[in-house]
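Presenting chain A:
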Amino acid sequence: MTGFLIQGVSVLGAAPSDLVLRDGFVVSAPDGTEDVVDGSGLVALPGLVDLHTHLREPGREDAETVETGSRAAALGGYTAVFAMANTSPVADTAGVVEQVWRLGREAGLVDVQPIGAVTVGLAGKQLAELGAMATSAAGVRIFSDDGFCVADPRLMRRALEYVKAFDGIIAQHAEEPRLTEGAQMHEGEVSTRLGLTGWPAVAEEAIIARDVLLAEHVGSRLHVCHVSTAGSVEVLRQAKARGVRVTAEVTPHHLLLTDELAASYDPVFKVNPPLRTAADVAALRQALVDGVIDVVATDHAPHAVEDKECEWAYARPGMLGLETALSIVLSVLGERWDLIADRMSRTPARIAGLDGHGTDLAVGSPANLTLVDPSARRVVDPAELASRSRNTPYTGTTLPGRIVATFLRGEPTVLDGKAVK
Partner candidate 1 sequence: MIKHLRSAADLDLATATLILDTAGEMAALAGREVKKLPTLRGRTVVNLFYEDSTRTRISFEAAAKRLSADVINFSAKGSSVSKGESLKDTALTLQAMGADAVVIRHSASGAPHRLASWVDGSVINAGDGTHEHPTQALLDAYTMRSRLGRLAGLRVAIVGDVLHSRVARSNVLLLTTLGAHVTLVGPPTLVPRDIAAALSPATKVSYDLDSVLPDMDVVMMLRVQTERMQDSYFPSAREYSRRYGLDLARMRKLPEHAIVMHPGPMNRGMEIAPEVADSSRSTIVEQVANGVSARMAVLYLLLGGKA
Partner candidate 2 sequence: MASPRADTTSKIILGESDLHRVVDRIAHQILEKTSGATGTVLLGIPTRGVPLAQRLAARIHAFEGIDVPVGSLDITLYRDDLRLHATRALGKTELPGGGIDGRRVILVDDVLFSGRTVRAALDALNDVGRPSSVQLAVLVDRGHRQLPIRADYVGKNIPTAVSESVRVSLLEVDGLDEVKLTGGDK
């Protein structure tokens, strides 16, 4: 195992210093055998952790595989990603989650942590074998029917209670399905003008309000996926003030993009929950800074060309995120490195109970980290992305920051801005 000496790197924006990685850990001093990496001008962050990734394998390997998604993650500065359960077959058994987990380990680019489905087949009728998934090799702790809401309040209550036995957490896709039948985009002026069926903010807010009350009632933890509205932020703020054990995530695109983009009818801007208004974007940014929203999660959702180059209503919702997330957060928060580390690494790792990630780069810590060049600018070209899909909403946009290197347990997964394998 080679060691690495990263010279003159700024850890979380501090004065430049050397960082030595050996045997998977940060160590105090070089022994002269290390490969040298020039860290001047670079900022070191603990490896990023994404609580919300769609890797599409098994089932839609034409859109993404565990391997291509892992590469995209590493290039985005991630060392761990949580793979959503809405694959085909659905990750609702120990067998499927173990398969995904094993594919992740084989790819060896990031730690792929499978999320288990809450209900069998994501159908919202019957609990999946949550315990079996928890005790499988994959060690599942997060359960989600993401893509669908666990809409049945009784089932949601049971799920929240049941996972307490193994310190699990339910990650809710908050969308009241009766209020969003046929919904295509945020309900508001733009949807009215474009004649696209609206997805009202209240459909998200009503579920979050219900679920924080349920979580409070049964004393369980709740995680809310991709919060997208100012009203949701208010519900969460009040719940947290009352001491409810709720955490929440926001996606990079909901921190930047608005529903006006739908005016082109280009489904690359179709996503669920939909892009909202500028007022929502402002509230989400503030909530992320305040800590009402705990983490940034990508909701990286690759889609094959034919699922996006079509009519808006027929397109699948979702956009790529892994390779642009840090740049978006940088442009939204600025170079507040400690805050970024908190929202993109420490807190997501803590919510997921993921050991070995999200720890600061002190001597003795696991060597999971990424090096960022904050002064670099790049123009997003979908053809250059490592993801198998091309559905980035940022085509042609100039974004700040570039991932120069990523290390997973002391081994480089990205060097000189290129994936090592």
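With respect to how the candidates were assembled, all candidates are chains of the complex that A comes from, given by their letters.
Observations
Going forward, contacts are C-beta pairs under 8 Å (C-beta built on N, C-alpha and C of every residue); 3 or more make two chains touch, one makes a residue touch a chain; residues count from 1.
This one's a predicted model, so the numbers in the text were calculated from it and none came from an experiment.
Chain contacts in this complex place chain A in touch with candidate 1, from the set 1 or 2.
Across the interface of their complex, candidate 1 is touched by residues 184, 188-190, 192-197, 264-266, 306, 309-314 of chain A.
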